[in-house]
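Of the protein chains in this complex, one is absent; all others appear in place.
And then subunit A:
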């Protein structure tokens, strides 16, 4: 669509201020209705699901006794399983204190085996691989390392420099206060105490759990326990399905209503302006140009309505303290509204394009 058509469509919209304002208001009304009902529900749903997710709806935790015989080579086997977003193995905890305070508060330190350090806020490259520790803000506070710098002394006699602050994601909250020593060059023989696997979706928790279980290869399976969030995942699915179906039904009803109203309004407009379309046809406008003009005019008004409606509903939801449904929902609603308006405009546009000049221009 070229600039000339957009200019002409905009001029045409300006030349019919009442119809244009009514069209924009209908779109604004629809966006407001959806955002303040379904959007609010979706926002609440996302908040509920977020709360459920924060306790680990997608996590699988394998705990192995030191004599269970699970070693870090399990990570290589897990890497071949589909549907895993993140996986890491942890050694058994070793107590540590601030190296400068031998009688300071003890915190548990674990060696960390994974290639996916980004979720923890740990830089992938290290000047001294395997020799540096990362502590969470809580651990730093307990250790007395307010500047995120210093050293720790482990009860096994080893000592490490703490060089960075650790971001502890919700699914690792159980390790707080957390101090991890990443081991990028693990030999594959290091004993694993805890293995954490995050599935890509809650629905994949059960099959991924089974697959992980099959590749653990423990020497003594009685010393291994697997905790999954399958029940939570099922609850999450139920909530999502029920709220989702309610939202979808309401959105479809509102879109249908608005689409119908836009179609009626445009049809009325075309009937009122049939002489205008007849003149355009007589002077050389092709049918496709007439259709394009009317669709472009509708698109311009719809975009204005969507923008105003989204801005107004966002302000209202913010003022009322309700959760926002998220950019994906708002984007999808905008696109769906635009598509509905265009579909609604298509039939009146085709009718307009078929006006016969002689019937409209001849004066009886």
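Note that in this section a residue touches a chain if its C-beta (ideal position, glycine included) is under 8 Å from a C-beta of that chain, and two chains touch if they have at least 3 such contacts; residues count from 1.
We adopt the following convention: contacts and distances are computed from a predicted model.
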Problem - Absent chain [UniProt protein name; select from "Cytochrome b", "Sugar phosphate isomerase/epimerase", "ATP-binding cassette domain-containing protein" or "GAF and ANTAR domain-containing protein"] - result: "ATP-binding cassette domain-containing protein"
Exercise for the section: Could you tell which one of A:16, A:105, A:148 or A:314 touches the chain left off the display? Expected result: A:16
Handout entry: Touch with the omitted chain, as defined above, among A:10, A:206, A:285 or A:299
Key = A:285
Handout entry: Touch residues of subunit A, complete complex, unshown partner
Key = 4, 7-8, 11, 15-16, 275-276, 279-289, 356-358, 361-363
